[in-house]
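This structure is in structure tokens; I'll ask about it shortly.
One protein chain omitted, others in place.
Order of writing sets the labels: A and B. Residues in every chain begin at 1.
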Amino acid sequence: MANQQPTSGNPKVDLEYRRRKNSEEMRYQVITFSLMIFLTLIAFAAVGFSDFSGWFIVPFIILLAVIQVIFQLYYFMHMSHKGHEAPQLFLYSGVLVGALTLLAFMTIVWW
Amino acid sequence: MSTYAQKKGAGAVIWDFLTTVDHKKIAILYLIAGGFFFIVGGLEAMFIRIQLAIPDNNFVSAGVYNEILTMHGTTMIFLAAMPLVFAFMNAVMPLQIGARDVAFPFLNSLGFWLFFFGGVFLNLSWFLGGAPDAGWTSYASLSLASEGHGIDFYVLGLQISGAGTLIGGINFLVTIINMRAPGMTYMRMPLFTWSTFVVSALILFAFPPLTIGLFLMMFDRMFGANFFDHTMGGNTVIWEHFFWIFGHPEVYILILPAFGIFSEIFATFSRKRLFGYSSMVFATVLIGFLGFMVWAHHMFTTGLGPIANAIFAVATMAIAVPTGIKIFNWLFTMWGGSIKFTTPMLYAIAFIPSFVAGGVTGVMLASAAADYQYHDTYFVVAHFHYVIVGGVVFGLLAGTHFYWPKMFGTMLNEFLGKISFWLFLIGFHLTFFIQHFLGLMGMPRRIFTFLPDQGFETGNLISTIGAFFMAISVIVLLINIIMTSVKNEKVGNDPWGDGRTLEWALPSPPPFYNFKQLPLVRGLDAYWLEKMEGKKGMTPAEPLGDIHMPNNSFIPFVISLGLFIAAFGAMYRAEHSWGLPVLIAGMLVTLLSMLVRSVKDDHGYHIHKEDLIDDNDKGVKA
């Protein structure tokens, strides 16, 4: 199968462009990573060193986890790139089915 | 690796099937294995009906009866219906989208062998101390109390074969997304391919909950865990949820391919394009989607509370809408068509009223308040046999007749086919229609006998007579298969004369590389389109060139065999000293063969252009 390479006619220009794009992306990855570490720190701090009630902390740290996972998926796993439409569809379908399962187990398994 | 198109001895043929990665051969393997388990499950059904023919019968004992009814359900769903569905998906879907093979030929083979070893393992329970006896649903409070190894066979066997099914599902999804021929857009895909797509997605999301449920059960029974044991804080309802989160999508996994097969048959033999194609696609996707939101309607009497029951009741009734769309589309496809009453078409026509009857009782059962009355009676038995036999089995039998020439290159006898159809139709309604009334009169399901003078005698006797009709019908079908295979009169590309989709543009059976040149698809019903313009075959979309083919492999067999061995180790670990070593050895066989697969390069091989031209001249078949 033929590969769709971005061709501007001059391979050198392409190469230069790709290299720059890759390293730019890498920079974003590092920023993403710092944000993830930061979110993790907040989550641990909220549990360890604050005296908010559980009713606030639990939704809060779950929200932080969700944000962190979105970073992970879209940047580390490149889901923001083109050609990830089918992966997105199926990952979100999985999330939906999983969420339904979780909802059911937290509400109607109560004996 | 250019040893194709040679004469082979019996040993070489067997070796070929053990190592094959060709989707058409794997389809034949699925058909044979699924057909075998269908006969086994059918025999179990006959034993059930013989036992229940008269009151106070002692044809089998109560304990054996429990084993038979459990194995009947488990075998029919997991080891007969699933693989037969997979047989047609494998045989037809790649041809319908104009692909040379599936996306992962190796995994295709692995999926089959996992299913096969899982099925064999489960059925070995009959010879190794007793089969599982807690019903095919294997509810935890019952199955944890079951003595012996029956339930262990159930858990481990289904775990192994379930892994195979999951692999198959992913494989079909990727095949349909990545391997369609030029011009084959999503909205030009035949409906059987669409249903394969939706079903594969359902498999992908429905089998993991079963996997987890089976793991928990395995840990509880074999490794001392307490997931379902309430004395240790566990909760038996967790199993029920997992089982039905899997189990309800599972019935759609079975019925949607049957819908797909019928859609092809209605269009072919009405000689009209399918009415409302896009609404059919929409309805298929919608059924798949809703299929995940209704599982708790199997658990209305568990005591989930009125809110949960109401939500699940409404969601369940909603599924009648897309199903109704489909029924009307099929009727309108026939409307004004020039109908040919072939055997597949007879099954398709008989399917509509039979399945509607099952659907109507389904809506009755969906009403949570009324369900307290129907629950665990023969009314439920009648309902699910109407949808599963009247839908799935009719679909599989229709598909067998319809696709037989494409898979084996020879037609099944139409006269015998029609005899087996009428026997089956009469037998089916005779067996199950009366069971609605037995249920309403209060006969509970899963009882091994009943007392005289309670009004159950006549109904049960009629039901048993009906079962014998179905048994004779299957025997006639087997005779038909043997007879036509011995005669082996070869047929051409389009033996029904009215084929619409791409598979009928190929020789029967197709060469092992399917398409010499990938076809150009110009619309829905691609082959019909070309025929109507007076062309003999498809227009090629590419020049004749080398074809890349995957290598055969024995590794899938070994990987599956390793798990099969490990399952014995896990089961006997507690009472025999050899259990643990066998468990470890089996896992090692599996993991090491996976490692071999990973580190050994497998680039496949190429069929050269020159060989393809030769093939053409001599008319060699694969």
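One rule holds for everything that comes next: a contact is a pair of C-beta atoms (placed from the backbone, for glycine too) under 8 Å apart; a residue touches a chain by one contact, two chains touch by 3 or more.
Just so it is clear, contacts and distances are computed from a predicted model.
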Among "Cytochrome c oxidase subunit 3", "Acyl carrier protein", "Transport permease protein" or "Molybdopterin oxidoreductase family protein", the UniProt name of the subunit that does not appear here: "Cytochrome c oxidase subunit 3"
Chain not shown: contacting residue from B:Ala145, B:Leu451, B:Met532 or B:Val599: B:Val599
Which residue of B:Phe215, B:Phe289, B:Phe437 or B:Tyr513 touches the chain not shown here: B:Phe215
Residue ranges of chain A at the interface with the undisplayed chain: 1-3, 5-6, 11, 15, 18-19, 22-23, 25-26, 29-30, 33, 36-37, 40, 43-44, 47-48, 54, 57-58, 61-62, 64-65, 68-69, 72-73, 76-77, 83-84, 86-87, 90-91, 93-95, 97-99, 101-102, 104-106, 109
Touch residues of chain B, complete complex, unshown partner: 103-104, 107, 166, 170-171, 173-174, 177-179, 204-205, 207-209, 211-213, 215-216, 219-220, 223-227, 229, 231-235, 238, 242, 245, 595, 598-599, 601, 603
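We take it that only the chains that are shown with their structure count from here on.
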Approximate Å spacing (C-alpha centroids) for the pair chain A, chain B: 37
Sites on chain A touched by chain B in the complex: 86, 90, 93-94, 96-97, 100-101, 104-105, 107-109, 111
Residue ranges of chain B touching chain A (in the complex, touch as defined): 173, 177, 201, 204-205, 209, 230, 235, 237-238, 241, 245, 292-293, 296, 303-305, 308
